[in-house]
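Only one protein chain is missing from this complex, and each of the others stays in its spot.
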Amino acid sequence: MEATLFYILAAVLLIGILLAITARQVVRSIVYLVTSFFALALMFYLLGAPLIAAFEVIIYAGAIMVLFLFVIMMLELESPEKLPHPHLKNWLPALLLAGAVVGSLVVLLCSRLQAVPPGFIEIPVRQFAFALFKQYGVAVEVVSMQLLFALVGALYLGRRR
Amino acid sequence: MLPIYLTFMLLLPLLGGLTCAVAGRKLPRALVEVLACATVWGSFVCSVLAATVYTGPQVITLADWFASFDLAIPVSLYLDPLSLSMVVMIGFVCGLIHVYSVFYMREDEDYARYFALLNLFVFAMLTLVLGETLPLLYLGWEGVGFCSYLLIGFWYSDPDNATAGRKAFITTRFGDVALMIALAWMFQLFGTLSITKVNGMGFLMPVSVLTMLGILFLVAAMGKSAQMPLMVWLPDAMAGPTPVSAMIHAATMVTAGVYLLARLLPLIGSSKAALAAIAVTGGLTAFYGATCALAQRDLKRVLAYSTISQIGYMMLGVGAGAVTAATFHLLVHAFFKALLFLGAGCVIAAMHHEQDIYKMGGLRRSLPLTFWSFLIGAACLAGIPLTGGFFSKDSILLAVWLKGGVLYQALYLLGLLTALITAFYSFRLMFLVFGGGNGHVHRSSGLTVMQAVLIPLAILGLFGGLLDLPSYLGGGYLSGFFATLPASDIPTGSHEQEIALQVVAGIVALLGLGAAYFRYGKGRSERMREAQAQPSPLLSFLAQGWYFDKLYHLVLIRPYQACAGFFSERVDRGVIDASVDGLSAGLGGAGRLFGRWSTGKVAVYLISFAAGGALILGYLAWLAL
């Protein structure tokens, strides 16, 4: 049951991303992406990471994608439809590279993970919190500093001259 | 006291030379001249003082030079009769030449360089003579070669002079290489390079090895002493100033080879073959030089060929095992050859630098002092009885005769024939330069001093025979002095034999004189007419030095130039340069090609980056397959 749900979600995710990257307009692509990120959040939940699933919805689907939408609106592109669209010659190297990456990764996966038995272990939130604040306390501080720097940088770049 | 004398003997010319070289241009001319002369004369005084306190052969170690591993080379000097007589002669003759140079070079602007080199030349020669270890001797040997190169090419602005300097340097280098090989080999054989030790170890080695060593030293001496077949540089060395020629020919440079062989005779003397090779080289060279001198027209070239010939006599003497006779001739030759060259310098200075003897004449009346000195020099060269040259040359011929055997007797006859030719060409020179009329000369105050310098040399040349009188006249000073040397056993002839040989030699010399008188004294005007005409093939053969220069040009220089041309065109430019150029062009092209990659567009960089990542992934997958 859960496995079926997982595969369905995976299909939604992949189709959503495919539509997103081939969309004619950026806004559409963002909406497709939000859909696939919802599917991804559910997959995280299925993989025993409810906290990450929640953050995925809140931060990715909720904050970052909305930020994208804001920027698109701020840019005052007169008609977003007239933006240049990738030609076939742009897609060819992309397809080639993507194919190479997928092919190599699949080959690697198939050769390494044959013996690993399926099955997942649930990680409780308590364990997660312990690891985050006890083991990686410094990393949390560093990340918070980084966010502060990003904030200052964005302010500096965005101010009117 | 002896170490102090020896140290000052070496240091004074060195200091003088360095001072002239470093500060000579800033100092007033008179000071440089006085300094250069004073250091050499000081060195001479030191050598005389050393002679007064000299008691017996002595090794004096002044300092350590090399003392690592097995190779121990101290800076040590060796004073024995041979080196003592050499240094006294060198100091005296070089001192006179320095004084002469002051006046001869009065017009020249480059006095500082000249006197620096002259002083260093003396220093190098003294080092060569006094060095107890072979490397020290080699140092002096190379120093002499280097200074002679610079002095022969002293007026380097004329390409011919510079070429003559290079020719001397390169030709003597053949000999130097042989000496270097011999030194390395001797170190391998004996484990030491001390001359005194090596000389006492000859019996340890098989005769064949000693023969090879002897031949190597002979080649070294051939280069430095201008013996056949490496004698071609000496006639061209006339390109230098005349006092330099006097120095090279009389006191320093060319006697070095004879000195080397005489010094090492106890070692190589036990090899009959090496001695025979030395003797044959000397005899042939003596003959060669004398015949070439017959046909020269240049005053200095006549003297140059006569030097080759006389050094040949000395080598002949060494080859006969007669170190005393060879040294005797060396000393007397130094005096009369310096006399001849300095006299020639006077003549040349008086003749406005004209050197063709057929354009001279009548100087007997206009330059009487030069005439009488030159006459004494020529008489010594010719071996006219009772002059110094007669006794010294005769002692060599006597030693060769007494050595016995077909080879040495043939060499004796060759030597006698050479003596005849020598007498002929020396008086040919006399008659052509000083005979005849219309002597018109250019006088200057310097000329008087220059002529005055000739007097002591003339006296020494004339009475040089007193140094080593034949034993029937009471025996010589030099022979007694040299008796302390570890000499090889030379058979001593009876007095009758000695007198007979000297009578023969005297008659031969007088015959040559007579022939020259008939041909050039009486028939002088006829000869002058002939000189205008085209020379006969034999004459040009002799005048060109048996065409040795052409032979070397054909055998050595042309193939060498062809080789050099080939390597320069095909190998250097064709292969090395071309490949380097090609490489740089390829790299430049590749750089430009890759430079086009940096378009400044983010997308291109991203694609490259992603392609690199994909490649790594692909490689890992290929490994996993």
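Brief remarks follow.
In this document, chain identifiers A and B correspond to the written order of the chains, with residue numbering beginning at 1 in each.
Definition applied: a contact is a pair of C-beta atoms (placed from the backbone, for glycine too) under 8 Å apart; a residue touches a chain by one contact, two chains touch by 3 or more.
The rule is simple: contacts and distances are computed from a predicted model.
The chain absent from the displayed complex carries the UniProt protein name "NADH-quinone oxidoreductase subunit K", chosen from "Glycolate oxidase", "NADH-quinone oxidoreductase subunit K", "Tripartite-type tricarboxylate transporter, receptor component TctC" or "ATP synthase subunit b".
One chain of the complex is left out; on chain A, the residues touching it are 2-3, 6-7, 10, 13-14, 17-18, 20-21, 26, 29-30, 33, 37, 40, 43-44, 46-49, 51-52, 55-56, 59-60, 63-64, 67-68, 71-72, 74-75, 77, 83-86, 90-91, 93-95, 97-99, 101-102, 105-106, 109-110, 113, 116, 118-123, 127-128, 130-132, 136, 139, 143-144, 146-147, 149-151, 153-155, 157-158.
As for the chain not pictured, it touches chain B at residues 595, 598-603, 606-607, 610.
What we mean here is this: only the chains that are shown with their structure count from here on.
As a whole-number value, the distance joining the C-alpha centres of chain A and chain B reads 94 Å.
Put simply, chain A touches chain B in their complex at residues 93, 97, 100-101, 103-105, 107-108, 111-112.
Those residues of chain B lying in contact with chain A across their complex are 607, 610-611, 613-614, 617-618, 620-621, 624-625.
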